[in-house]
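The complex appears here without one of its protein chains, the remainder shown in place.
Chain nomenclature is as follows: A and B, assigned in order of appearance, with residue numbering initiated at 1 for each chain independently.
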Amino acid sequence: MILEMELKTTRFEVDGPIATLTLSRPERRNAWTGRMHTELRHLLQRADSDPEIRTVIITGANDDFCVGADSQALEGHLEKGGYDPGTSADIANPGYGVASEFDQNFAFMFGLNVTTIAAVNGAAAGVGLVLACYCDLRFASKHAKLTTAHGPLGLPAEFGLSWLLPRLIGLTRANDLLISSRVITAAETAGWGLFNEILESAELLPHAESYASELVARVSPSAQRMTKLQVYLDQHRDVGSAVAESERLLETAMVDPDYQEGVRALMERRPPRWN
Amino acid sequence: MILEMELKTTRFEVDGPIATLTLSRPERRNAWTGRMHTELRHLLQRADSDPEIRTVIITGANDDFCVGADSQALEGHLEKGGYDPGTSADIANPGYGVASEFDQNFAFMFGLNVTTIAAVNGAAAGVGLVLACYCDLRFASKHAKLTTAHGPLGLPAEFGLSWLLPRLIGLTRANDLLISSRVITAAETAGWGLFNEILESAELLPHAESYASELVARVSPSAQRMTKLQVYLDQHRDVGSAVAESERLLETAMVDPDYQEGVRALMERRPPRWN
Partner (left out) sequence: MILEMELKTTRFEVDGPIATLTLSRPERRNAWTGRMHTELRHLLQRADSDPEIRTVIITGANDDFCVGADSQALEGHLEKGGYDPGTSADIANPGYGVASEFDQNFAFMFGLNVTTIAAVNGAAAGVGLVLACYCDLRFASKHAKLTTAHGPLGLPAEFGLSWLLPRLIGLTRANDLLISSRVITAAETAGWGLFNEILESAELLPHAESYASELVARVSPSAQRMTKLQVYLDQHRDVGSAVAESERLLETAMVDPDYQEGVRALMERRPPRWN
């Protein structure tokens, strides 16, 4: 059982199979802190352990997504003469233990059972952009400002974003964002494949919610979980192993009640009823 | 020598260096069966063993490409309590033995000598979409409906499509199609790089044929084969090994008659005449 944790920097709302996790330090434009990191992991752990929750929408309070590391923390590192993540040893480790490749900060999101959807409602900078990119799907408000932010701070690309971004948008565009750290709007990335859709601010959350609702109605819980895991494991193996694994999973899936319900719903031309 | 096989679910026409393989069970919207799989492999084997054939266009009869596994087969798996591919042990294995990574269902298409071009003339669902994606090039009719189809059946992503699709269109869009199994039209994928071109239905096959004709006229048979193999092997090795291999191949190619003809045609400003 997962104990409740007091939420000081986030909000968490559950509506049936869909949870919404809101980064919420509006007075600091939802800047990232060790506390926020700790709460995010705690909430993802909670969502991931709850068989009712299948999809988590991650967004930001008010008009920002997350402007990156809090500048007070940046100064703190300077004073301390080194990086202090601001987290303690008992931080939750959701998604860990699934594949050794995923057992790291942010990469653990690939190991989650739940599908994660970023709803980038405003500025996503530095670690804020990292978080959005590690989600499985991404929607953005057209005016949202994006930047990798590490370059002007003399820092390396953060948390493996240099691994991930080329796989989202190709090397040419990834190099632009990663090497130049320039600020662009979500609208400027239209056609890049960085976002699944770029919307008016007012339409962002409703769209993400309706996408999530349709997804969980259409797709079986087991298929949703398996497919996500296949995608990220397949980034780490050869094509033949991917095919062999998909056939092994198929054997198993065909004795699962989800398959029975799926075929029956298809035959009876009705929506499936997943348990 | 490859024996003739009675074609019950496909058609096969050869026009010089270009063959057209048509999935043809129009009464079942070209739904996939073990028989169709067996004939497809047989025909690809035949094409691949024939030095005259350099390119195979794969399309569907009437207004569909292939709507995926036949629903009768889906019910059959349910009754049998497990997956039955409907193929027998003596199925042809074209493209096998080229690289161990390719020695699996559909992945073997990377090992073929021939270039494969999907002409997606209508609905491509489930294994139908898989087949289209394993082709080297892809053209589509704008109205063609596409879906991964496995999600509503409680199944995993099929035949390594979770390996392949992110390499065609990036992770963000691939996750959309793979995790949500929603239905989209080819027209909606404009700009994604899923298709080389999206056309009016009437222009689809003529366009694929003229692309294929120009390709085989322009490019030498040896270059066409080598390049295809390099592309897929290079997905499985580091950049330096890819360069080293390209230089090794270059050495060999420069003593090949195709190189002599290519240089002469260039010097004489005339089209090459490949043997």
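Basically, a contact is a pair of C-beta atoms (placed from the backbone, for glycine too) under 8 Å apart; a residue touches a chain by one contact, two chains touch by 3 or more.
What you are looking at is a predicted structure, and each value in this text was computed from that prediction instead of being measured.
Across the entire complex, the residue among A:L40, A:L131, A:A144 or A:A174 in touch with the chain not shown is A:A174.
From the options A:T87, A:N105 or A:S213, the residue with contact to the chain not on display is A:N105.
Seen across the whole complex, the unshown chain contacts chain A at 71, 74-75, 77-78, 81-83, 100-107, 110, 150-164, 166, 169-176, 178-182, 191-192, 232, 235-236.
By the touch rule set out above, chain B reaches the unshown chain at residues 115, 136-138, 164, 167-170, 191, 193-196, 211, 214-215, 218-220, 222-224, 226-228, 230-231, 234-235, 237-247, 249-251, 253-263, 265-267, 272.
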